[in-house]
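One protein chain is absent from this view; the other protein chains keep their places.
Think of it as A, B and C in the order they're written, each chain with its own count starting at 1.
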Amino acid sequence: MLPFKKAARKNPKDNTLIEIATAKGKTIIGAGYCTIIAGPCAVESRDSYIETARFLQATGIHILRGGLFKPRTSPYSFKGLRELGIDIIKEARQITGLPVATEIMDVRDIDLLYENTDILQVGSRNMQNFSLLEELGKLDKPILLKRGLSATIEEWLLAAEYILDGGNEKVILCERGIRTFEPYTRNTVDIGAVPLIKHLSHLPIIVDPSHATGKWHMVTPIAKAAIAAGADGIMVEVHQDPDRALSDGKQSLTPENFSKLFKQITAMANLEGKILL
Amino acid sequence: MLPFKKAARKNPKDNTLIEIATAKGKTIIGAGYCTIIAGPCAVESRDSYIETARFLQATGIHILRGGLFKPRTSPYSFKGLRELGIDIIKEARQITGLPVATEIMDVRDIDLLYENTDILQVGSRNMQNFSLLEELGKLDKPILLKRGLSATIEEWLLAAEYILDGGNEKVILCERGIRTFEPYTRNTVDIGAVPLIKHLSHLPIIVDPSHATGKWHMVTPIAKAAIAAGADGIMVEVHQDPDRALSDGKQSLTPENFSKLFKQITAMANLEGKILL
Amino acid sequence: MLPFKKAARKNPKDNTLIEIATAKGKTIIGAGYCTIIAGPCAVESRDSYIETARFLQATGIHILRGGLFKPRTSPYSFKGLRELGIDIIKEARQITGLPVATEIMDVRDIDLLYENTDILQVGSRNMQNFSLLEELGKLDKPILLKRGLSATIEEWLLAAEYILDGGNEKVILCERGIRTFEPYTRNTVDIGAVPLIKHLSHLPIIVDPSHATGKWHMVTPIAKAAIAAGADGIMVEVHQDPDRALSDGKQSLTPENFSKLFKQITAMANLEGKILL
Partner (left out) sequence: MLPFKKAARKNPKDNTLIEIATAKGKTIIGAGYCTIIAGPCAVESRDSYIETARFLQATGIHILRGGLFKPRTSPYSFKGLRELGIDIIKEARQITGLPVATEIMDVRDIDLLYENTDILQVGSRNMQNFSLLEELGKLDKPILLKRGLSATIEEWLLAAEYILDGGNEKVILCERGIRTFEPYTRNTVDIGAVPLIKHLSHLPIIVDPSHATGKWHMVTPIAKAAIAAGADGIMVEVHQDPDRALSDGKQSLTPENFSKLFKQITAMANLEGKILL
């Protein structure tokens, strides 16, 4: 018997479908849909964020990334605009009609982010921050749960179980690369996690090829591989000017390269019989 | 230049010394002292905890372990006595005159634990819970910072830097095993972390051979190796009846085996010229 | 400057193409072709091997697997038919007209295998058996070089460099999963190795999803992901009766499941613009 209960797949047709109501309709994740989440690693300024958001909406994405609180390895790095960026996110939602996903790092920020965003993201460093997971289990908003840097599939599903057990059934898993011995890439994408999660659980799973590789030229091949392996979507970093990004520039796509990726993902989703709203 | 500033060693004699005032005098960690921390993984009941505490104090240890809030991989496991155990810890401190170290998992528990314990421990899963580290940086109590399961030495020292940068200089590092491919042991003790931390930093470092190995028969050899490699102390799990422990029984020493370990550590500390108060 | 010279890509169009003459024409690997290698893990008996080979040839594969010398972790496991299986392989080549790939473990077997097979495979355990690599560098036959269990991309390309530097330019790289902390799968497929090798080197790279995952139900999704990520082909284990296989049964596809995989790989190769002879 598996140690996870509510996260476990019951039968072949048991696939969680998550709906997010938006100003212009709805966004769907899981159960045969292919969802594309994109945006800069962090919200850096009003103008650049709105410009990127408009471009991404025009390209056809489904959900905007919008990092305000950034977990940084060093206390001396840029930690995001934090509370100051909330108004930028609100404006971007209004202009584009797209839902926004943003990272939550602290139980004390839940009210602020709950009010102003559509998906709360738990970063890999907080995957086993059980106090946070328990609070998120009490909400009725989708939680994007990134896999911990060295979390096993079992530990990851048990982290999801904390949220599900609290009463929140809207959990989206996100493979973002694991830590291995390989020094060339930032992390190693565990592509096998996709069919494995599909085998073990009914929860949707997406892949973040940007954090997983740390190299922009690997993002498109890995994004395609993710869809080919059965993922329900991808999350990609896009920046107007990657060389000047305050964080993660090396792994961000330019708008031009993102447009190319979008076309290829559309073709791949069609081959796989996935619905791209 | 190294990315950590306040955690960096300035010269060969630069060694942080941390003093903890107790009912019967003081406990010292670092700078030539050998400190032994012991106790059960979790406080389970008043009687068993007081009995173990009395035994450990009589044996000669310096600091009591006393876990109230237990981070557990599964939401269905025993999570500790939580607030209900505070009075047991207070009684043990009073009876033994020993300082108590206990794990903090949530910023909202800081006041409660600050009042009633002597060392706040950050577990490996929270090593990069930066909101928590920032709050602990504002305190004037020692913080025992366990290494993350797959944290590099640099990431670990940068987590310490968060606390130091906040103004709290009392950081004790604790190597507790890293995650590798080896399935036989729970984790793999990175014994090299001891001389490496001594080379790079002035902070004291102790080793937890119980969590690191997950097997009680490996605890004494690894504890001895830790002191031989230059560690400032060890943290060991002891349980009156390991077979009935609510968590981590397989890695807990019986009182009898702990007494043997204590003698061997004393001999090792003498050989190394360390002071055992 | 990179430490590999002859394995390094010179320009975007620099892609090694390897031709293998067969009884009925030729097989091509690399440079825009999609090559499918399949067969049982080990040759077990004449009848079962010939039956499988006929089926695979009829399905449309390009190269037969045919393991005679099997590296086994335990000295007490089945080590292959060894010299006794040579005649079976010769018969299969004749009947199907397909080239055969077989593993070489010992420099003293080179003459035997050179005479009777078409591709010599170096297993992951021998990736840094430099004496063997040096001898293979003197041959004019294709070498299938599997990635070592914990080899970095750089070490892998330097192992290829040993063969190239010896004068043999026909090296095919094979990603077969790396060792990580994850216990659920046999190994972890490093799908990122595909675009990374394409970025750094002109050598063809294929993926072995059978060894990489150890689970038959993951083979097809990972095979599709490999082609989507840019691989030049796949190598898959097929067995008439996986439950009775003498080695690696759990990861072998039945003929029926292999037929399904073949159709999906064909569709994927078409989408990617790859040529399937």
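Operating definition for what follows: a contact is a pair of C-beta atoms (placed from the backbone, for glycine too) under 8 Å apart; a residue touches a chain by one contact, two chains touch by 3 or more.
Note that the coordinates shown come from a computational prediction; the quantities given were computed from them, not determined experimentally.
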Touching partners, among the displayed chains, of the absent chain: A, B, C
Touch with the omitted chain, as defined above, among B:K138, B:H217, B:R244 or B:K260: B:H217
Residue of B:A53, B:I86, B:V189 or B:L203 in touch with the missing chain, whole complex considered: B:V189
Touching the absent chain when the full complex is considered, from C:E51, C:D87, C:D106 or C:D241: C:D106
Missing-partner contacts on chain A, residue numbers: 150, 179-181, 183
Missing-partner contacts on chain B, residue numbers: 150, 152-154, 178, 180-185, 188-192, 194-196, 199, 212-213, 217-218, 221-222, 224-230, 267-268, 271
Residue ranges of chain C at the interface with the undisplayed chain: 3-5, 71-76, 105-108, 125-126, 128-131, 149-150, 154-155, 158, 161-162, 165, 179
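Throughout what follows, only the chains that are shown with their structure count from here on.
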Interface with the most contact pairs, given as the two chains involved: A-C
Copy pair chain A, chain C: interface residue numbering same or different (half cut): same
Euclidean distance of C-alpha centroids - chain B vs chain C, Å: 49
Chain A and chain C, separation of their C-alpha mean positions in angstrom: 35
For chain A, residues that touch 2 or more chains besides their own: 150, 154
